[in-house]
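A single protein chain has been omitted; all remaining protein chains appear in their positions.
Entry: subunit A
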Amino acid sequence: MTDATFSPARRQSALGKTALRWGLYIILALFAVYYLLPLFVMVTTSLKSLEEIRTGDLVALPREITFDAWRTAWSEACTGIQCEGVRPYFWNSVLIAVPGVVISTLLGAVNGYVIAQWRFKGANIIFALMLFGCFIPFQVVLLPMARLLGMMGIAGTIPGLIFVHVIYGIGFTTLFFRNYYVTIPQELVKAAKVDGATFLRIFWSIFLPLSLPIIVVSIIWQFTQIWNDFLFGVSFSQAGTQPVTVALNNIVNSTTGVKEYNVDMAAAIIAALPTLLVYVVAGKYFIRGLTAGSVKG
């Protein structure tokens, strides 16, 4: 913009552009603040003492930072009659989410591979039925699932909850992997067949190594679903196998007397941290994986 022959009209339009840009940034910043405000309140409240919460301002920064509420939430807060904090339930959630994510992702990968690359008779119908499974509301399956878990003898156990989440997740993970593998030319399978590779060998040596972006998508999706699930967790668990979401509810709703907002906030943040972490670590692959199919297609 150091052109000597710069005309006033063009300078004016350049000025307009800059103003527009700044306006845009300001609006975006406002939205960001608005969106981040609840998190801000949660974090600050969790760092305040109960005394300060009662007397102070909701959006004010803590006068004195204390981690007592976090300690309480983690290992002392009462969930009904037990007072061990969210810690045991947090580990329950880990025990449910990790196998649930791994199994449903692996099954989805195999399903997607078969449906996309080994087109058998009725493959499309089976895929359509699996897609249909994605749209069945949780509530509809509660009673039949309870009956099934009872018959299988895993009602109220962690393997039971893993089973439920795997079943519910397969529709989604199959969809992800199928759409990803459909963009891979079928000649790859043909070449490997001529080379002498078997069904599983082709999957293991050729397709899985190609799948990192879509595996990340599947992991984020499934982890978020399973970790944040409340309905299955509250319906199919019993004392000792409840996930962290259920414990959080119990801490917040079943305490009597003075409401310990700082503990509630700390517990809520603890319950939300793992999903946040997964997004931060794997987020860039998430976007890449979601768009990979559409770009190549």
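Brief remarks follow.
Keep this in mind: a contact is a pair of C-beta atoms (placed from the backbone, for glycine too) under 8 Å apart; a residue touches a chain by one contact, two chains touch by 3 or more; residues count from 1.
The rule is short, and it goes like this: contacts and distances are computed from a predicted model.
For the chain that is left out, the UniProt protein name among "Aminomethyltransferase", "Putative atp-binding abc transporter protein", "Cytochrome P450" or "Condensin subunit MukE" is "Putative atp-binding abc transporter protein". Within the complete assembly, A:Val194 is the residue of A:Ile81, A:Met151 or A:Val194 that touches the hidden chain. Summary of contacts with the chain left out: across A:Thr18, A:Ser75, A:Asn124 or A:Ser205, the touching residue is A:Ser205. Contact with the undisplayed chain is limited, among A:Gly153, A:Pro185 or A:Gly257, to A:Pro185. Counting the whole complex, the residues of subunit A in touch with the unshown chain are 185, 187-188, 190-197, 201, 205-206, 209-210.
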